[in-house]
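The structure under discussion appears below in the form of structure tokens.
And now, subunit A:
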Amino acid sequence: MGGDALGRARLLLGRLVDRRLPGCGDHADRPVHHRRRTPSAAEDRVSTPVVEVTDLHVSFPAVDAVRGVSLAVHPGECVAIVGESGSGKSVTARTLLGLSGEEATVTAGRLAIDGVDASRFSERQWRSIRGRKIGYVLQDALVSLDSLRPVGKEVAETLKLHRAAPRHEIPGKVLDLLTEVGVPEPEVRAKQYPHELSGGLRQRALIASAIACGPRLLIADEPTTALDVTVQAQILRLLAERKRAGQALLLISHDLAVVAELADRILVMKDGVVVEDGTAVQVLGAPEHPYTKSLLAAIPGPGFRNTVPGDVVIRAEGLVKTFKGRTAVDGVSFELRAGQTLGVVGESGSGKTTTARLVLGLLRPDRGTVEVDRRQTQVIYQDPLSSFDPRFSVRRILDEALEVGGTPRRERVKRSIELLEQVGLDDGVLDRRPLKLSGGQRQRVAIARALAPRPRVIVCDEPVSALDVSIQAQVLDLLTGLQAELGVAYLFISHHLGVVHHVSDHVLVLKDGRAVESGDAHQIFTAPADPYTQELLAAVPGGHYDQADPSRRALPGREQHHRLVRPQVG
Partner candidate 1 sequence: PQEEPAGSPAKGGSLVFGVNTEPLNLDPHASPQDVTGLFTRPVLDSLVALDDKGDIHPWLASSWEISDDGLTYTFKLRTGVKFSDGTPFDAAAVKTNLDHIVDPATKSQLAAAAFGPYEKSTVVDPQTIEVKFKEAYSPFLAALATAYFGIQSPKQLALGPEALAKKVVGTGPFVIDAFVPHQGITYHRNPDYDWAPAIAKHTGPAYLERLEFKVIVEDAVRLGALTSGQIDAIAGVPPVNVKQVEANPKLTIIRKQAPGGNYNYYPNNEKGVFTDQKVRQAFRDGIDFATVVDKLYFGAFDPAFSAISPATAGYDKATETQWKYDPEGAARLLDEADWSAKDAEGYRTKDGQRLTVRWPFLKALAREQRGTLAEQVQAEAKKAGFDIQFVDVTPNDFTPKALAGDYDLIDFSWQRADGDALRNLFAISNIPNPNFFGQNLARWNDPEVDGWLTDALRTTDLAERAALYAKVQQKANADASIVPVYVFTYLLGASKNVQDITFEPQAFPTFYDAWVSKA
Partner candidate 2 sequence: MRIFAVAFLALITLAAIAPGLLTGSTPDAADALAALQGPSADHLLGTDANGRDVFTRIVYGAAPSLLAGLGATALAVVVGTALGLLAALGGRVVDEIVMRLVEIVLSLPTLLLALLVITVTGPGTVNVIFAIALYTAPSYARLVRAQTMVIRKAGFVEAAVSLGLSRGRIVTRHVLPNAFEPLVVLATIEVGTALVAAASLSYLGLGPQPPAPEWGAMLSAGRDYFSVAWWIAVFPGVAITLTVLSITVVGRRLQRRIA
């Protein structure tokens, strides 16, 4: 099995080497021996790093989130941080902007921005750096926009703050930015509020606001979790372009395909420590640390599914939903049977979440009907944070869900801990509020909550988007295991085609609210009939499903449908 995994990693590496373009950085041949010691990129480079930090420690009252991280990002370079969910990636990134939070204690050997010691920066100096020198795309794309302001204003804010453009030019600039990040109809979107936008649109708006001033360094924390592959490809292209133009990029992602596409250098984090550090080629090609190996091993591939369909648990017929003249869902029909998984894919804004909300009865359809037993249905929200009562600790969140499921009071704590374990969390999070958790930790709490009442149907809206591949594998296994055992049915919405392919029996492809294709998963992934589906598969980073574009190198082993590998987490 290990061999399989390494094989896949090598494939990625292959692409990496292949992709290298002249002039975009000569560090591919950086000596390997820098690995696993304090990186000193500056030693063999002439340029000063845009940001450099050594021996960074960040601790919160409950956890020591970061313990001795060192990193440097040079102009035109992309450094990626990958690693376990909750390992301190986001905290590290926030600290680079001086925003680790009020409760945080930060110490560092050196923290320099553009070669200037930042440890004594005044608030004013920090401010002049944030947004202008360093752009930051927050991980919590769905809640990171002010819900009471139109997104256009949010994008414009960066420009206004740094007087990056004359006042009258700002509206035009905002539209340009939105276009650049792939927001269709930017004039309309700019005037909309976050709750009127799909997850992907929000994420794009956030990216637009981060790059508005053309910062020297862009920190992007999971910038593509809510994006469909086409848009993702567009964003990655945009980032690559900027990098080529000399912008530095600090990318945090669990999507190794995305990382492989952009990163020159990769840091692997686990439990607050950098366990491996080296060029992309080295880390992906010859991982040394067992954790890195397990990460690479855990990349999901298509699954062999052999499920027995049961009764119909959801029957949707001709669903139509219009918002202010925009038809979000347009005549969608489908059926989900017990013990099966229906994958829903489609570009961002194609109506996936809206369809789910219609199914759940959270929206009333303009036309069409849904048959579903809502008491037996649970949801994993695309936006886990806002689905938690802000006053509730994880303990209360799970307790409540268990109560709904009829678990007797005295067993609830035990069950809660069990559930947390199943999703890869320990009981240390029980008494914390979701606001104080990492993105992936939140998502796992959301999953645990959905599982708690032992539902027969789960609507999963991007359930694993914030999880690193090893945890993702664990969670997906958990879900499929439950399915096999209890006949749970899933309505599974995801942009991650690999994941969808891995878990689905049937797939529904949405475009502009219409179902353009539906049918057997294997069938659709291997031989898509609809041009849109083909296009979608083609755009997958790393080219898993690259068929339409012959110029891209097809990956051998694409047809290898293997069971997921359990990560050897240790």
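Keep in mind that, in the parts below, contacts are C-beta pairs under 8 Å (C-beta built on N, C-alpha and C of every residue); 3 or more make two chains touch, one makes a residue touch a chain; residues count from 1.
Candidate selection criterion: all candidates are chains of the complex that A comes from, given by their letters.
Note that the structure is predicted; figures quoted are calculated from it, not measured.
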In-complex contact partner of subunit A, selected from candidates 1 or 2: 2
Interface residues, subunit A side, partner candidate 2 - complex: 360-362, 374-375, 377-379, 381, 383, 386-391, 400-401, 404, 449, 453
